[in-house]
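Below are the structure tokens for one structure; questions will follow.
Only a single protein chain was left out; the remaining protein chains are all shown in position.
Chains here go by letter, A and B, matching the order in which they are written, and residues are numbered from 1 within each.
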Amino acid sequence: MDPLKHQTQHNSVSQKKHKPIADVALLLEGTYPYIRGGVSSWVHQILNGLPDLTFALIFLGGAREHYGDMQYELPDNVKHLEVHYMMETSLEGNPRARPGNAEKFADMRELHRAFKRNDIIKPEVMQSVFNSLGAADGITKEDFLFSEQAWKTITEDYQQYCTEPSFIDYFWSVRIMHAPLFMLSDIARKAPPVRMLHTISTGYAGLLGVMMSQQRDIPLLISEHGIYTKERKIDLAQANWIHDPVDAMGSNLQADSGYIRQMWIRFFEALGRMAYQQATQIISLYDGNRQRQITDGAPEQKCQVVPNGIDPERFTKLREQRPEALPKVLGLIGRVVPIKDIKTFIRAMRVVCDRMPDAEGWIIGPEDEDPTYVQECKSLVESFGLENNVKFLGFQNIADVLPKLGLMVLTSISEAQPLVILEAYAAGIPCVATDVGSCRELIEGLTEEDKALGAGGTVVSIADPEATAQAALELLGDEDKWLAAQHAGLKRVSQFYTLERMFSTYRDLYLDSLEKSSWPELDLK
Amino acid sequence: MAGKWLVIQAIFLEIAGLSLFFYLDSSVASLWSYLFSHFCASLLFSLFILSLLPKHYQRPIIPTYFALVTIQFSIPVLGSIGTVLGILLALYLPRHRHSAPWREVNIPDLPYQPINISSEALYSHGGLTQVLREASDPAKRLKAVMASKHINPRDHVRILREALKDPVDDVRLLAYAMLDDKEKKITERMNQHQKELVKAKGEHHARLTLVLAQDYWEMAYLGLAQGGVRQHFLNKAIQLLQPLVEYPADAMACRMLGRIYLELEQWDVANGYFLRALALGVEQKHILPYLAETSFRMRRYKKVQEYIQRYVDTGTADPGFIPVMNYWLKGASVGSS
Partner (left out) sequence: MAGIGFEIRKILNKQSLLSVLEAYGYAALIGSGPWVLSVIGVMIIGILSFGLVLPQSLIIQFLVSVTYLMASSLILTGVLQLMFTRFIADRLFENKQHIIFSNLMGALWLTIAVSGIFGTLVLWLLFDESLIYEMLMLANFVVLCGLWIVVIFLSSMKAYRAIVALFLIGYLIAVVAALSLTAFGLPGLLAGVLLGHGFLFFSFLYLIVREYPGEHFVSFDFTQRRQVFLSLALTGLFFNAAVWIDKFIFWFTPETSQAVIGPLRASLIYDLPIFLAYLSIIPGMAVFLVRMEADFAEHYDNFYRSVREGDTLEHIWYLKDRMIYTARQGIYEIFKVQGVTVMIVLLLGKDILELIGISTLYLRLLYIDVVGVSMQVLLLAILNVMFYLDYRRLALGVCALFFFANALLTVLSIELGAAFFGYGFAVSVTLTVLVGLYLLSRKLDRLEYETFMLQGR
């Protein structure tokens, strides 16, 4: 794969005589192929499942040091991979006074007004802004950082909107917030020619999609597993690097967070809205998320649910490998990161082990994303004296692990549609999962027909080790109950969640978009 | 003394040079002879001054010496006198910079910092839970979670736990993130203290043990840990504190143990520790309310009344305590407060 890595092509975008190098450019923010996880596996599946289409991958990372080696072997239909790190955006340059393009700045402000009004953005405004961003005759990064027009914009907006007293905080927030956009516009310009775009999130990747789609006039598809904007909001509500002004006089409880925090939240909301507006199709994994996208500004007619699927046949063998006796092993398959709430799993294990001292808890998943959290989890295990019961197995081939598990546990505080539940079902393992994303649908069933199959496990509320442990103990301690759950899960997955269904839907979506693409068909020799 | 000889030689050389200079009637030869003797005098006298400089001014020695020689050579006689009086003397007489206890400042301008006071609902402590349970608009519940930041930590955690069961993902996620943050901070502190504890000795060790026990206690008390985990933390704290209440017993450790056992609902043990803490000199106002509680739990109502009376007599009773006082001391004399 090496020759593909870091390959950048400096093609002139407007010249369509250049042959596209791939059908679809996948825009990936912090996932495949450098980070393992649900989204990444899904991408890998799509790439492998649609071998007749070709792909170019554009990876956007945060800081370079957070990513190690490639975690997946890229299939042959991946024709291009380029990697960019957003944190490497610099606010430096040559600070020289410059006027700045007044006309382009006016368009840019029109765009911001539309955000503030929650209006639909006029296509011509969007086009003007994204074609001028980073262009020498538009608004370059230097224009943004040093020009008088930029100063005028910042001061006027501050006066008009900002409710927080500190101008210098506002000033730097605006700069830090927008600087990455110039990097994105640069990426968009230099990216190789493709026939359509598919972004796996909104956010920066979504914006890159908007830019490329605007600049090249090609279709943009959005698939969201989680809801990017929502996740950002939670991060931002907590972020310590934003300081809220404190009302030193009042003892009242104020719900309002500071303007700058709000500004950051609105920034990501705006990125989402632009992506939704520009997209030709918006796909979510389950109905809850589809509703959410619509609230966040996605036009309803573009929205569609395509659930993930697995290949139940692959797991038949695993079911046969299962030992006679029910193993008292609780498995949690997932990256060791806070959103998976591994700690609650560990706490639950403390309770489980009080009642079932020979029980084991296996944490199966890569530990390289958030080393401090991993450390916290490990010291939590120590402080509970659970060193002999709870094991961190790192990344494993799930086929090796699944037959040894007695129960699948999912403690996530947020999920979309976790594949591990489907895989566990297929391997004949019931699940205890938190009430997030589509977990309730997966465990208890969605439609009447589905519900009739029975529960494939238990749904518990999040961050509740007691309840989690209780549910696990009930299933592991009651063989009949366990068998019933196993049966229901198996039925559910093969009836409603197969890979074949997902592939065919995506193939149709891609072909439909490619047909509309203004770019000539790929010459596959 | 070498210093004395240095000075005498330097002065002699300088006088000799000067008299030669004037004796030879300012000829070129006299200039050279003067320059030579003046240079030697400067070298010697600089050596003398160098030896008298406060120690830390002597290093680095070579540039210091050169500087001294340069000044004295360039300004004959006057330079030497000036260096002794103007620099050397001044170095020994630094002005004491007292930090003034107060400073005159001008009346500042009115602050141009209009913090935008939201016209939206402000919640009262009790109202937050209400909003969280009743409000149908998720945005409202979200705001209630945000606002709960400002109330006392224990109630905050309680509200966040409540919010974790919210049907809407956003509210749950926010509450979770806030809880996680709180816990992270305490855990970090714990790890830090644990690390320090290994190295600490004697008095410091005892103090750190107390601090670490406090961390465990806080984790349980705030409600960040529950069920078995909470039990575990409390036990951990007891384990840490136990050695501290052996003789000589630590008063604060006794008090904390009392609170832990109170939390564990072992009333009589708690009562014992509170009594010990009181005997060891912990201020009455910090102990008496707890004693009243343990006595109440143990159904020794006479004792309850007695402790409350004593608490009131300290004159430091919390205003929130008034209904309790009124109930228990009905008929009895309510203290001067």
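Heads up, the rule we're going with is that a residue touches a chain if its C-beta (ideal position, glycine included) is under 8 Å from a C-beta of that chain, and two chains touch if they have at least 3 such contacts.
From a predicted model like this one, the values you see are computed outputs, not experimental measurements.
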item: Visible contact partners (per top-of-document touch definition) of the missing chain; value: A, B
item: Listed residues B:91, B:139 or B:279, member touching the removed chain; value: B:91
item: Residue among B:19, B:58 or B:316 touching the omitted chain; value: B:58
item: Absent-chain interface as seen on chain A, which is shown; value: 92, 95-97, 145-148, 150-151, 155, 158-159, 165-169, 171
item: Touching residues (missing chain, whole complex) on chain B; value: 21, 26-28, 30-31, 53, 56-60, 63-64, 66-67, 70-71, 73-76, 78, 81-83, 85-87, 89-91, 93-95, 104, 112-114
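In this section, only the chains that are shown with their structure count from here on.
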item: For chain A paired with chain B, centre-to-centre distance based on mean C-alpha positions, whole Å; value: 43
item: Touch list for chain A against partner chain B, complex; value: 163-165, 230-231, 233-235, 237-238, 245, 247, 250, 252-257, 259, 288, 338, 341, 343, 347, 350-351, 354, 376, 379-380, 383-384, 413-414, 436-437, 461-466, 469
item: Of chain B, residues touching chain A in the complex; value: 112-118, 120-125, 128, 143-144, 146-148, 150-151, 161, 164-165, 169-170, 172-174, 176-181, 183-184, 187, 191, 225-229, 232, 236
